[in-house]
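All protein chains but one are shown in place.
And then subunit A:
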Amino acid sequence: MTKPTEAAGKPADTIQYVTVRIAGQLFGLPILSVHDVFMPERTTRVPRAPRAVEGVLNLRGRIVTTINMRRLLDFPDATDTLQPMAVGIDYKGESYGLIIDTVGEVLALDSSTREPNPMNLDPRWAQVADGIHRLESELMVILDVERVLSLRQGAMAA
């Protein structure tokens, strides 16, 4: 995939992504926005919180607000008993955890294989997707962490 593009003047400009799977779909998060990866344990639910908010938990003395990405992206709740994973994110001084199914490898991808969001992408997804990477075997949706976390409560609630 590192075939030089027509505009070869640009230096090969690669971004590293942490890949995760949510209901089978591959997503990539820019590695710089990922703080850590952890197993969410002992989550305290928050009454009256938006539906996508799973709850709050204590991660090494920090209180982390976790967001269930399946719910946010309108997937059904996970049915298998697999221990979910969470990607820890620091956003504006607050700690968040995005709960996903599994964490994969870190990929360094050239921006040349990146495409804008398809026009017909589910609007809910389009709100949080920052483009698509064409991998050989499948497509990877780039998750824009800032946009996920700045979603207004309304969008979180559905």
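In this text, contacts are C-beta pairs under 8 Å (C-beta built on N, C-alpha and C of every residue); 3 or more make two chains touch, one makes a residue touch a chain; residues count from 1.
Simple rule for what comes next: contacts and distances are computed from a predicted model.
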item	value
Listed names "histidine kinase", "Ribose transport system ATP-binding protein", "Carbohydrate ABC transporter permease" or "Carboxyltransferase domain-containing protein", with the criterion being the UniProt name of the chain not displayed	"histidine kinase"
For subunit A, residues in touch with the removed chain	42, 44-50, 53, 55-58, 61-63, 65, 67, 92, 94-96, 149, 153, 156
